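First the structure, in the form of structure tokens, and then the observations on it.
Only one protein chain is missing; all other protein chains are in place.
In this document, chain identifiers A and B correspond to the written order of the chains, with residue numbering beginning at 1 in each.
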Amino acid sequence: MAIETEARWVPIAVSCDILDGTVIPARLPTGPIAVWRSASGSLYANGDRCPHRGMRLSQGFVRGETLSCIYHGWRFGADGACQKIPAHPKVSPPKTINCGPLPVTEANGVVWGAATSPVDAPDQFVGHDALRSLVVAASTDAIASACEGEWVGEAIAVTLGGQNTILLLNPYGPAEVLVIALVPRGLTAPDLVRVSTALEALRRSAEAVGEAA
Amino acid sequence: MTPDSVRNAWYPVGLLSDLNPDGKESLLLGETITIFGSDMGEPRVECGGRGLPVVPRFGHLWTSLGAPDKDLFTIPEADHPDRTLVDVGVVRVKCSPLRAVENFLDIAHFPFVHTDILGAESHPEVSDYQVKIRDDVDEVWATKVEFYQPQAAKSAGGGIMTEYMYRVPTPTCSILYKTCPPRPGEWDVIALFVQPLTEDLCDVWPWMALFDDESAMTDLIHFQQLIFLQDRSILESQIPKRLPLDPAMETPTRADLTSVAYRRWLKRQNYTYGAQLVAG
Partner (left out) sequence: MILYDYILSPSCYKLRLLASLLDVPLELRAVDFHPGREHKGAALLALNPAGCLPILVDGDLVLTESAAILAYLAAQSGPNWLADGDPQAIALQQQWLSFSHRLAEALGGARLVEMLHFDGDLEALQSDGIAALRELEAALFTRRIAGGTFLVGDMPSIADIACFPYVALAPDGSISLDPYPSIRLWMRALRSLPGFIEMPGIHRLHELAPDPFAKDLS
């Protein structure tokens, strides 16, 4: 059972929201994670907790190919291993100190994460790209009922701002969901703004549905 | 059930200069208390209609929910008539009271959290220092702690090697003695008094006794608030909220020997309020 829930790709962010050399907070069903892109553009994820003092690594910073904790500057590499402890600059950190690397991949402009490596690639949405993410304070059911969309596997297909939009859902809790909207490739800027505006309206409806329930 | 060691300890609950005769509600160890000032100079604290023991000291009012088996600690150095005593004021922090104290005992974070003030990224090394649990006074002491500081105090003109001593006289209070730039040979005294509201919420009352003839009082307050508020965002982000006493939960290094001793000392006296005993 654990493997079924953990070895599954979960949509966690929009690719272009993570610039080279930056780290962001994200969430898997198993807990908070830090997702970062190194200076050379490689994407990594690990638990959002420094093994030293429990500080959130998503508040840290990226230099070169390492992620640093903001608290004491401990530096972690692609494999999660601690490479440097600034308080003891001449000491090589023991190999056992590790921030827990996690599988992460990108498709359709979406960053997908998993607690353990899934066998298959994430779902493909041909001809679509991620537009933006937003967090809705309502249940997935409230979102589905507010937008009158159609379930396509674990996503919802819906017309928003006149465009065929796909909503990927990552439930953070019973009444909190990360929604990532995918739109057809090649839309004009005004079209994109219309979808974004419709998405805001959808959030208002879903949260109103949730409050009424 | 809260252990006796927790109920019988002394805690700060307000500034003596800011007590209200009509009473002000607060929390101590999750229980509602009311703090009364008085025109007659006799402040009192009540909990559920019961009067609690009080001691006015170091600019603050101190109380205890139980029957303290020790007097409130003293800071003899702070009695020097030339010192400026500074009430820095309260700051609320959503963290374990013990995490707040442990952060105060830590110097390795200076280059990253107090950058170019208490530490610099170019000088991150923490050299070996002495730590012991002093059984004669039942206090944790760290001595010979040395660190390069770009601006060690409001009164410091530039970067200096600063020497620190840390003292933990009671589980939620710590006193720092540090090199005093205008008076070589003397120590500035900077204390962190923590009022545990609940296990993951605290009011922090920094207090100082300094040799500083130059700086205005407000500048000294601002400097200490600047430093403490740089820590606050860290303290509110640590996971888990409670201080883990299980050695497997976090990874100390030689730079963390004070915190290792502090955690051991808490465990030894069964001071578990704000602590997490097993990983989970």
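The definition used in the following text is that a residue touches a chain if its C-beta (ideal position, glycine included) is under 8 Å from a C-beta of that chain, and two chains touch if they have at least 3 such contacts.
These numbers were taken from a predicted model, which means no experiment stands behind them.
K.L.:
For the chain that's not shown, point to the residue among B:D4, B:E121 or B:D213 touching it.
P.N.:
Counting the whole complex, the residue in contact with the absent chain is B:E121.
K.L.:
Among B:R44, B:R183, B:R232 or B:R254, which one is in touch with the chain left out?
P.N.:
Checking the options B:R44, B:R183, B:R232 or B:R254, the one contacting the hidden chain is B:R232.
K.L.:
If I consider the whole complex, including the chain that's not displayed, which of A:G64, A:P94 or A:G127 touches that chain?
P.N.:
A:G64
K.L.:
Residue by residue, what part of chain B touches the chain that was omitted?
P.N.:
With respect to the unshown chain, the touching residues of chain B are 15, 17-18, 87-92, 94, 112-113, 115, 121-122, 124, 203, 216-219, 221-222, 225-230, 232-233, 236.
K.L.:
Determine and list the chain A residues touching the chain excluded from the picture.
P.N.:
13-14, 17, 19, 21-22, 24-25, 58, 61-66, 68, 70, 73, 75, 83-84, 86, 89, 132-135, 178, 189, 192-193, 196-197, 200
In this text, only the chains that are shown with their structure count from here on.
K.L.:
For a test of understanding, state which residues of chain A touch chain B in their complex under the given definition.
P.N.:
32, 48-49, 51-56, 59, 69-73, 85-89, 97
K.L.:
Considering only the defined contacts, which chain B positions touch chain A in the complex?
P.N.:
Against chain A, chain B makes touches at 108-109, 111-113, 121, 124-126, 233-234, 237-240, 244, 249-255.
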